[in-house]
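All protein chains but one are shown in place.
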Amino acid sequence: MKKGATQKDIDHVAEKLRSVGAEAHISKGVLKTVIGAIGDKESIRTLPLEAFPGVEKVIPILKPFKLVSREFRDEDTLIKVRDTTIGGDYFTIIAGPCAVENFKQLIETAKAVKKAGAKILRGGAFKPRTSPYSFQGLGEEGLKMLAEARELTSLPIITEVLDVRYVDMVAEYTDILQVGARNMQNFLLLTELGRINKPVLLKRSFSSTIEEMLMAAEYVVKSGNHQVILCERGIRTFETYTRNTLDISAIPLAKSLSHLPIMVDPSHASGKRDLIEPLTLAALAAGSNGVLVEVHPNPQEALCDGPQSLTFADFEKIAEKLINLASALNRKI
Amino acid sequence: MKKGATQKDIDHVAEKLRSVGAEAHISKGVLKTVIGAIGDKESIRTLPLEAFPGVEKVIPILKPFKLVSREFRDEDTLIKVRDTTIGGDYFTIIAGPCAVENFKQLIETAKAVKKAGAKILRGGAFKPRTSPYSFQGLGEEGLKMLAEARELTSLPIITEVLDVRYVDMVAEYTDILQVGARNMQNFLLLTELGRINKPVLLKRSFSSTIEEMLMAAEYVVKSGNHQVILCERGIRTFETYTRNTLDISAIPLAKSLSHLPIMVDPSHASGKRDLIEPLTLAALAAGSNGVLVEVHPNPQEALCDGPQSLTFADFEKIAEKLINLASALNRKI
Amino acid sequence: MKKGATQKDIDHVAEKLRSVGAEAHISKGVLKTVIGAIGDKESIRTLPLEAFPGVEKVIPILKPFKLVSREFRDEDTLIKVRDTTIGGDYFTIIAGPCAVENFKQLIETAKAVKKAGAKILRGGAFKPRTSPYSFQGLGEEGLKMLAEARELTSLPIITEVLDVRYVDMVAEYTDILQVGARNMQNFLLLTELGRINKPVLLKRSFSSTIEEMLMAAEYVVKSGNHQVILCERGIRTFETYTRNTLDISAIPLAKSLSHLPIMVDPSHASGKRDLIEPLTLAALAAGSNGVLVEVHPNPQEALCDGPQSLTFADFEKIAEKLINLASALNRKI
Partner (left out) sequence: MKKGATQKDIDHVAEKLRSVGAEAHISKGVLKTVIGAIGDKESIRTLPLEAFPGVEKVIPILKPFKLVSREFRDEDTLIKVRDTTIGGDYFTIIAGPCAVENFKQLIETAKAVKKAGAKILRGGAFKPRTSPYSFQGLGEEGLKMLAEARELTSLPIITEVLDVRYVDMVAEYTDILQVGARNMQNFLLLTELGRINKPVLLKRSFSSTIEEMLMAAEYVVKSGNHQVILCERGIRTFETYTRNTLDISAIPLAKSLSHLPIMVDPSHASGKRDLIEPLTLAALAAGSNGVLVEVHPNPQEALCDGPQSLTFADFEKIAEKLINLASALNRKI
């Protein structure tokens, strides 16, 4: 309560709390009075307490997410995608081109990354682009190519779903549906994904806190789909040498707050090819459940994200280092 | 080019630039070589120059937006909404509840804000909420109440459209379609709004630069709808006393970079009722074309954003100050 | 307390609180226990509570500053500098060159800004520069020129003190000592300024919260000098069109949290000459006690901050608008 809050103000808050079934514990100090609200957090949240006379600040003690929390479920969630397991002690390498450009580009990349150790193939068919003048993806044509690449390599595939209208279409082709950073708080899309029976990889928005990422995951889980993989891909800061700042602490934090697996996308976080190797190694050492990296047969000709794409040779070298490091850390590949 | 770039690297870049119809101006310094690319920016953007050998950095000289730029159109865009004009020297007050809760709440608010000087009525029917456990809005029922409030008060209305599936439904009822901050880079939604013949108010994402806001506006305009109103509503920073940091400089900057009107939403920027008055006055003094404020008959009972909502008496006082200040600054109300 | 905290953990915290003279109010919920600590905040702060077993988080309820708080002193602090008053309803214009370059430049500027309405002359003699290769100021020579300009114009002067070794020297010449943004948390310098009997203008660091600025002011006041003027000059954010983002909300917030005057420096906040006019007007409308602006006879020849310096003609125009606006807002110039 504010310094000048009256007894009437205090009683009013206490009474309102009781009206939603909560208890009010009143502690009076010399300067200020603090009211502790004990009860169901959803009921208490319906009261706009900060709008009440005499109230200075409301400080939530319980976390605003529930189903995704470690407190709700103690053991790690493991997610099966065909023969691959994600979560727990597993470290999963996902690789492929930023955008599916044509079948030749895709299948060459799929074979190369599989050979080097990738377990899942990534590739965008629908691309969110900051400029309306940039390449926007091949759409369903791209999805078909991805499915065909899966047939030929047995690599499960992951691709982004941009819009509620395409949820069923994308789910029909892909093994994992990816929600891009800009859609992390597209609550209607999250709700739609809740009714799909396939895993969802949810990228952290570059402007979201870890708590907000977990609340976005809560939307999907609450709507019925428990197979959510979190993904850290850098946050926006004042630093300009990198496109975003990879928040490496998000990995251990997410693992302590939630039972869901968490991965890292160093390609988007840094925007720079030279940083992919040190950042993937760091992600693994910090406990990540995997990495997503962009690989292209010829980054110079890429229609999207060329500067951060790895060549086949780059990727092979990094994958080898990751596999060695995982073994030194007793992690399963 | 990097310090060690070879003549072959330089020739390669120059040749690629020529292949898309651009000229390459090569300036050699003692330490580094700089290649100036002169030509159509859209053609040049198709080259992933940073992926070329020897290239250190690509620095765009031309701005990435076009149709919304002041360079494209020198005079201010004026937008007519029934009898109200937005843009140029006009300062327009938009007020109403955060969410439409029931007809009584809405119509009382509409009458009160009209009497105090508001020209447009705001109210949410579809609400994006960070938590899946919060009130999500009345949906089409709310749109009908807004239309009825317009009949009774002749105030034009503005309401948010959350999703591509509801564009036509919302457009049928409302006078202005609002795009929320979290949807500012929902490119498919922006494209859909491009085919609607009603003004769009585009809120700046709390994590977007001014340039990205203008590129989002470019999506709408390029798709055919020239009636876009920009809206600054605070950006995310390290400061925690306010919910977001109102970027007051965005107003003069947007006005110098673009011909579109720009407004300010101080309620969401600050999250605090006490800051609404100083921030609205500052917005007007900095050249804003208007403000959006949240008003509620009884903020203590609000289902949404109670702590930042004004009472009728608060709003009346602020509106009076705004009208006086506008007159001192030779602005039209 | 954490979810699994034991009764022993709870008792341990309670006992430690009592050992420093505080009361412990224990509220047990279904999921968690909250312990309210009631007592002297300085005593409680000596306990590293977060290091105790079972403790999840410590949330301070009382503000960490005291002498500078509005709760400590209700009425506005007014500061007299020769014939000029700062604080309360006063709006004070401070103007002058970024750096004192030579006497001719200084005295011409002093006369021009006085004529246009400035009440105090600013000018740097010691300059903190990001690069060791930039102009570092004239030192004591510059202080002498400032004092001489004061003799000739009767404008009080303000200049920056960079280092504890120069506190006495700078205090001997100047009327107000300025602490630059980079020194806001130079606690030894702040302590030294506490023993000087002249006002101190404390610039907010571009990476400090409002609370940290007030705690820096607390250092000066606690050391004996009550004449502190706060100054908002922009914070570092992801936006790159402006050098920093002026936090306009800091003005009303500082005024509600503290009794000290607060000013705005739009030149450093924006780094752009074209923004000075809208930002100074906005600062005044938001309740600022004054502005500091950089003025130079010929910005093209300035040794420091040319791009953001106003010409005499620019300044005259802005000062006139500020004086008119102040009168419309019933503020004293």
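Which chain is which? They are A, B and C, in the order written, and residues in each are numbered from 1.
We take it that contacts are C-beta pairs under 8 Å (C-beta built on N, C-alpha and C of every residue); 3 or more make two chains touch, one makes a residue touch a chain.
Computed from a prediction, not measured in an experiment: that's the story for all the values here.
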- Among the options A:223, A:237, A:298 or A:311, the absent chain makes contact with A:237
- Task: From the listed residues C:3, C:104 or C:129, report the one that touches the chain absent from this view.
- Result: C:129
- Missing-chain contact among C:3, C:18 or C:165 belongs to C:165
- Among B:71, B:141 or B:168, the residue in touch with the chain that has been omitted: B:71
- Item | Hidden partner chain, residues of subunit A it touches | 207, 209-211, 235, 237-242, 245-249, 251-253, 256, 269-270, 274-275, 278-279, 281-287, 324-325, 328-329
- Since one chain has been left out of the picture, which residues of subunit B touch it in the full complex? 3, 25, 27-29, 31-32, 34, 36, 38-39, 59, 61-62, 71, 236-238, 240
- Absent-chain interface as seen on subunit C, which is shown: 42, 45-46, 48, 50-52, 64, 128-134, 162-165, 182-183, 185-188, 191, 205-207, 212, 215, 218-219, 222-223, 236, 273, 299-303, 305-307, 309
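As a convention for this text, only the chains that are shown with their structure count from here on.
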- Note on the structure: Centre-most chain by CA centroid is B
- Go ahead and note the Å separation of the Cα centroids belonging to subunit B and subunit C. 31
- Could you state the distance in Å from the CA-based centre of subunit A to that of subunit B? 26
- Item | Where subunit A and subunit C are represented by their mean Cα positions, the distance between them in whole Å | 39
- subunit C: which residues touch two or more other chains? 237-238, 240
